[in-house]
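One protein chain is absent from this view; the other protein chains keep their places.
Residue numbering begins at 1 within each chain, and the chains themselves are lettered A and B in the order written.
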Amino acid sequence: MPLDSLRSLVAGPLLLNQLPKGPHYGILAEFATPADLYHACQRVRDAGFTRWDAHTPFPVHGLEGAMGLRRSPLPWIVLVMGLTGAALGFLLQWWVHVKAYPLVISGKPFNSWPAFIPITFEVGVLFAALGAVLGMLGLNRLPMHHHPLFRSRVFERVTDDAFFISIESWDPRFDSSATRKLLESLGARSVELLES
Amino acid sequence: MSERDQVALRPEQATIPPGHSWNRVPVISAVCALLGALACAMLGASNPKQFFFSWLVSFLFFLSLSLGALFFVLIQYASQGGWGIVLRRIGETTFAMVPVMAALFLPLLLGLHDLYSWTVPGAAERDALLRWKSPYLNVPFFLIRAAVYFVIWSFIALLYYRGSRGQDVSGDARVSARLRRIAGPSIIVLALTQTFASVDWIMSLTPHWYSTMFGVYFFAGSFVGFIALLSVVAVAMRSAGLLDTVITPEHLHDVGKFLFAFTAFWAYIAFSQFFLMWYANLPEETIFFKARIEGSWKAVSLILMAGHFGAPFLYLMGRAVKRRGSTLALGGAWLLAMHYVDLYWQVMPTLHPEGVRPSALDVAAFVAVGGCFVAAASWLMRRQALVPLRDPRLAESLAFENM
Partner (left out) sequence: MAQTEAELLDNPVAGHPTLILRSPDFHAITEVVAGPVEGPTPIGWWLLFLPSLALLGLLGVAVSWLFWEGIGVWGLNVPVGWAWDITNFVFWVGIGHAGTLISAILFLFRQTWRTSINRAAEAMTIFAVMCALTFPGIHVGRVWVAYWMFPLPNQMSMWPNFRSPLLWDVFAVSVYGTVSALFWYVGLIPDLAMMRDRAKTRTRRLVYGIFALGWRGSVRQWHHYESAYLVLAALATPLVLSVHSVVSMDFATSVLPGWHATIFPPYFVAGAIFSGFAMVLTLMVICRVAFHLEHIITLRHFDYMAKIMLVTGTMVGFAYATEFFTAWYSGNPYEIFTFLNRAGGPYAWAYWTMISCNVISPQIFWFKKARTSIPILFLMSIVINIGMWFERFVIIVTSLHRDFLPSAWGYFTPTIWDVSCLLGSFGLFFTMFCLFVRFLPMVATAEVKTVLPQADPHWQPGPERAIRDRGATPPSRGTHTPAPEGAA
């Protein structure tokens, strides 16, 4: 399962270049409450849309399930980075104290591995944390300062108290009038067609 | 809220039904205990020293599970944690065994001279350090302290056990409030008594040696031991059809997280103690570890590093492992075994400094002590509800959802 997400991580940037030929980016619908959004997401997922997203000011519990999202592969990235960091940290110390400039310090053997543990651990954690942050930014395709959604005035409230669903026009099931009607029927407060 | 949701769990759902296979456990364990005791008597007659050391290890193992359980439940009360209420009765049953352990302590009193070199008459005259320590390390004070520990532990254990069992009947919410209020002071008293008990019973096996970390080390091991026991018992209950709708993967997940975290904590404490003594290299401190990294004891040390930390750490990292009963219980059972190995490694090198000498008495003592422990605990389980039926927060625990 994590492999699917990794595949989309690689395919994503390629897909982004296949912008729609038409004049529209997609449809943006605003909802009043998390509950409304939750139920609407379930219906949109069940309707078979794939190129769509929901937007909230804070993470809403259970929404990933309502959208049918798979688990994030981030923990695997972090694990690999962490183990790599720890190995590099230990290797550095071992090489310095066994190969490069061996010195007898406080009567300990050259490969004094217990003494190497603190730094090994710290470097492992550092790499793991970097992996988490860079991995998260990579998976989220951030920074992305320009996005068609920012053109909507209503969308400014996405970081305040408004909840949205956006369906992109190059989803195979997209149709400007039918999709609009669907979103309106799901209890949207406002529906807007966005240019690309 | 309480009234409506308490009806959601009927007493029949939370007791062992008549005719269930678990009803036979008390008798089977009692028979095992008897057989173990007989084997101890027969084998121990020719090798009393070995008997006392084996008995000490097994005694410490089961006592540490009880004390770990007591800490766990006290912390749940003090922190007002709601998730673990369905599991609390397992902990309560475990720490209700403290009086049983008090009885099982008695055989050791016959072997004090074999176990503790400082109890041998004339030891203090020949050894200046023992002379210095004799205000503390003398038999009468040792016995008084042991009595005090068991009285205090039994008092706290029975207070909490009776309080919780009483609440099953009365449903009185004030019981929870009262138990919560005294949890803090109880934890302090438990921490102090457990520290001194570990000094008395384990650290003084090597009377010249000392470590400020030792009480914490014993606590860490006992806590891991109890959480491991909790995971095994909870999963076993589910497989036996008891509480299988009550204890959910959400609860198992949390137990798994605790197991993971405290395995790491144990490793941190154990490593700190070893590392600081290794680094400073002072002979008065290194004697403890020197005995345990030479000969075949080295293999046991490596087993502890890899088996009590390395493997369980990697194993319990994954989410799926913690949520599935079979995989979690495997981890728990493994860690229980490792906890025994840890205590064995702490105690046995005093008797066998030359190397590991497994003995039939190790098994016999374990069966004898363990048989009593399991018999008493399972007998108690038959006579009580398996969850605190009328705890005001039971509903919250039943509906608990993990991250």
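One rule holds in what follows: a residue touches a chain if its C-beta (ideal position, glycine included) is under 8 Å from a C-beta of that chain, and two chains touch if they have at least 3 such contacts.
Not measured: the values here are computed from a predicted model.
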Checklist outcome for this item: Which of B:A41, B:V148 or B:L192 touches the missing chain? It is B:L192
Checklist outcome for this item: Touch with the missing chain holds, among B:G36, B:G163, B:G221 or B:P392, for B:P392
Next on the checklist: Touching the hidden chain in the complete assembly: which of A:A128, A:I167 or A:V191 does that?
Outcome noted: A:A128
Checklist entry - Which of these, A:A47, A:L83 or A:L137, touches the one chain of the complex that we don't see? => result A:L137
Checklist entry - Per the definition of touch given earlier, which of B:A240, B:A280, B:L314 or B:A337 contacts the omitted chain? => result B:A280
Next on the checklist: To test your reading of the contact rule: which positions on chain B touch the chain that is missing from view?
Outcome noted: 1, 5, 80, 82, 128-129, 132-133, 136, 173, 176-177, 180-181, 184, 188, 191-192, 195, 199, 210-216, 264, 268-269, 272-273, 276-277, 279-280, 282, 284, 392-393, 395-396, 399, 401, 403
Checklist outcome for this item: Residues of chain A touching the missing chain are 33-35, 37-39, 41, 53-64, 66-67, 69, 71-72, 74-75, 78, 82, 92-93, 96-97, 100-101, 103, 105-106, 108, 112, 115-116, 118-119, 121-123, 125-126, 128-130, 132-133, 135-137, 139-140, 142-147, 149-150, 155-161, 164
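Convention: only the chains that are shown with their structure count from here on.
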Checklist outcome for this item: chain A and chain B have mean C-alpha positions lying a whole-number Å distance apart equal to 43
Checklist entry - Okay, in this complex, where on chain B does chain A touch? => result 271, 274-275, 278-279, 281, 317
Item to check | chain A residues within the chain B interface of the complex | outcome: 79, 106-107, 114-115, 117
